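Missing here is one protein chain; the remaining ones are kept as they sit in the complex.
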Amino acid sequence: MAQSTPADEAISDLVAANRILANEGVLDGFGHVSVRHPSTPGVYFMSHSIAPALVTAADIVEHDFENNAVHAKDRDKKLYYERWIHGELYKARPEVNAVVHSHSPTVVPFASTKAPLRPLLHNASFLGFGAPVFEIRSVMRHSDLMISSASLAKAMVAAMGSASVVLLRGHGNVVVGPTIPITVFRAYYTEINARQQLNAIALGPHDVVYMDAGECETTDKIMQSVAGRPWQLWKAKALGKSPGG
Amino acid sequence: MAQSTPADEAISDLVAANRILANEGVLDGFGHVSVRHPSTPGVYFMSHSIAPALVTAADIVEHDFENNAVHAKDRDKKLYYERWIHGELYKARPEVNAVVHSHSPTVVPFASTKAPLRPLLHNASFLGFGAPVFEIRSVMRHSDLMISSASLAKAMVAAMGSASVVLLRGHGNVVVGPTIPITVFRAYYTEINARQQLNAIALGPHDVVYMDAGECETTDKIMQSVAGRPWQLWKAKALGKSPGG
Amino acid sequence: MAQSTPADEAISDLVAANRILANEGVLDGFGHVSVRHPSTPGVYFMSHSIAPALVTAADIVEHDFENNAVHAKDRDKKLYYERWIHGELYKARPEVNAVVHSHSPTVVPFASTKAPLRPLLHNASFLGFGAPVFEIRSVMRHSDLMISSASLAKAMVAAMGSASVVLLRGHGNVVVGPTIPITVFRAYYTEINARQQLNAIALGPHDVVYMDAGECETTDKIMQSVAGRPWQLWKAKALGKSPGG
Partner (left out) sequence: MAQSTPADEAISDLVAANRILANEGVLDGFGHVSVRHPSTPGVYFMSHSIAPALVTAADIVEHDFENNAVHAKDRDKKLYYERWIHGELYKARPEVNAVVHSHSPTVVPFASTKAPLRPLLHNASFLGFGAPVFEIRSVMRHSDLMISSASLAKAMVAAMGSASVVLLRGHGNVVVGPTIPITVFRAYYTEINARQQLNAIALGPHDVVYMDAGECETTDKIMQSVAGRPWQLWKAKALGKSPGG
């Protein structure tokens, strides 16, 4: 039997990431996850346009950074409408190897008010590096709110700066990281932090103690090192079910 | 084996719609879904009076627009107490081919306060065409709050105007659309938008950024075109279980 | 095979009621459900002291109205600590044939504040007949908050008056009705109404439109007549699982 290559392993992790985030309620029928090709420059892996909970290895398509299918066999497949998010992030952010776009339910309210999403829970220390809101109206009127072109993706990337998370007004968010497990960890804890921050604000809007910059810097290093622990659990839970089950 | 007809397919989608909306928490033990007959004028399909989670193809009854069973074999069956909603909508709104009536849990609070349900999330752009509240007291005192007659249904239809959603005070809501998958999509995202709007108002009641009219118009077209994606997922999840399971 | 008697059927419904209310999140590891014996005066059926989700027909014990086991075979069994609730209600309220005591999670906050639980949703029209709070401190200091004696139960029954629901401060609630399905319906919709009322108050505390007395009277009659519909669904869901599953 042939040994699995780094590309095989990336695809296997990418399938797990789709199924995990659907199973944990971060992704619903929409949203997508990608991973940079581990060896071929200018290429990333992502499913063609189906619900994340249904993704299997057979659905993964190699995309170039202009977000076209690399291989002839994939050129008839419908690709995600907002795939520009991925190509522009891989071009602009060499340290980024994985990208999650979701409609994470409790993050949307933060994207649609002036309340900034801030790090409350230590697992979400990456929020200390910023979680800006991209207001699409600043570049386009009467849009469908989606990142459906390279120019919209470039504007979103600019608004994001060096943050790990950007919120999309009226729509959702985008999370990046150095590996798939760390990016899934961040997407999950962005949602959890949003729920806990919403509750904390209800208890006393002027009283909430957030993590400070020093705490965030120290903590994010540790969290990156332990992201494999929930990853193993989430994988066992999500892949124990049939796709969509 | 005989080919399936458009009517067979409508019934199959109608069964799926009942089971999906129960599985996703939009319908509880009450509520109902109907679809206009694809070829026979003046007829629609709907289950007899059982919980939506239990509906199978054998439960579907052809109703005329006066909401009586068309066929003799169905005349002994108990029909839904509020079936007038369906007949009056099909008579008044030729562009409507499917109707969902639910007690969608987070929509009821919007039906019972002055807070208007407004489009916050792009998936719910159809709310931009209005989501008025029908106050049954405006036409009937000491009622049971239900749409249990043709005249109550006519008053509800009038209050609804050309909107895709009408809220029923102290009771629930009614959602319409051009196809079953689009109507299910709208019923689902009416609930999701209500949850997110409730959270956004908690974060800052005066700060919430809603979608504007131009955004809603652009976005609703796209959403109608992609409603098939979550439909496939929801169907896989709901029909993988036994009825009521 | 012997025909099933009314007493057999009452026991079968009582088992279903325990399992349904646990499955729907109204009962947790605590709480209990009883039914008046259909033919023997002064007797009611209730499980011995186990978690409701685990109750089977073999666990049901005949209790007299002093809350002792009627039969010698049951005298070694540990009975519920708060069984006085049941005996006193059957003595005082001849129209009551079933009783649910639960820690229904969203009702406790209403039991512990000045916010009265009021009928918002038509399914909860029975709340229009009152949902008073029994403050145990009015009769006993430094108590364990539980209804652990005949005298505490009598005080609770007095506070309840002719209502269908009484809230117990810091503890839970008690719901009564003429049949098991109607009482289960009321226990379930007490929880749902509490959630929706909490949300409505968050949207605008001074704006909430509650059902009026005339609406409640009309609606409760209808709801009693349709309580069998969700009962069938809930039973299918709850009894499809093994006890506690």
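A, B and C are the chain letters, set down in written order, and residue numbers restart from 1 in every chain.
The criterion applied here is as follows: contacts are C-beta pairs under 8 Å (C-beta built on N, C-alpha and C of every residue); 3 or more make two chains touch, one makes a residue touch a chain.
Note that the coordinates shown come from a computational prediction; the quantities given were computed from them, not determined experimentally.
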Missing chain: touched chains present in the view: A, C
- line: Answer key for C:39, C:113, C:151 or C:225 versus the chain not shown reads C:113
- request: Identify the residue among C:28, C:64 or C:217 that touches the chain left out of the display.
  value: C:28
Query: Which residue from A:41, A:94 or A:204 sits in contact with the chain not drawn here?
result: A:204
- prompt: Which parts of chain A are in contact with the chain that was left out?
  reply: 119-123, 125, 192, 195-197, 199-200, 202-204, 207-212, 214-215, 217-219, 221-222, 226, 229-234, 236-237, 240
Query: Going by the touch rule given at the top, which residues of chain C touch the chain that is not shown?
result: 28-30, 49-51, 53-54, 81, 103, 105-106, 108-110, 112-115, 135, 141-146, 169-171, 198, 201-202, 242-245
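Going forward, only the chains that are shown with their structure count from here on.
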Task: State which chain is most central when centres are taken as means of Cα atoms.
output: B
- line: Whole-Å distance, C-alpha centre of chain A to that of chain C, is 46
- prompt: Hey, what residues on chain B touch two or more of the other chains?
  reply: 202
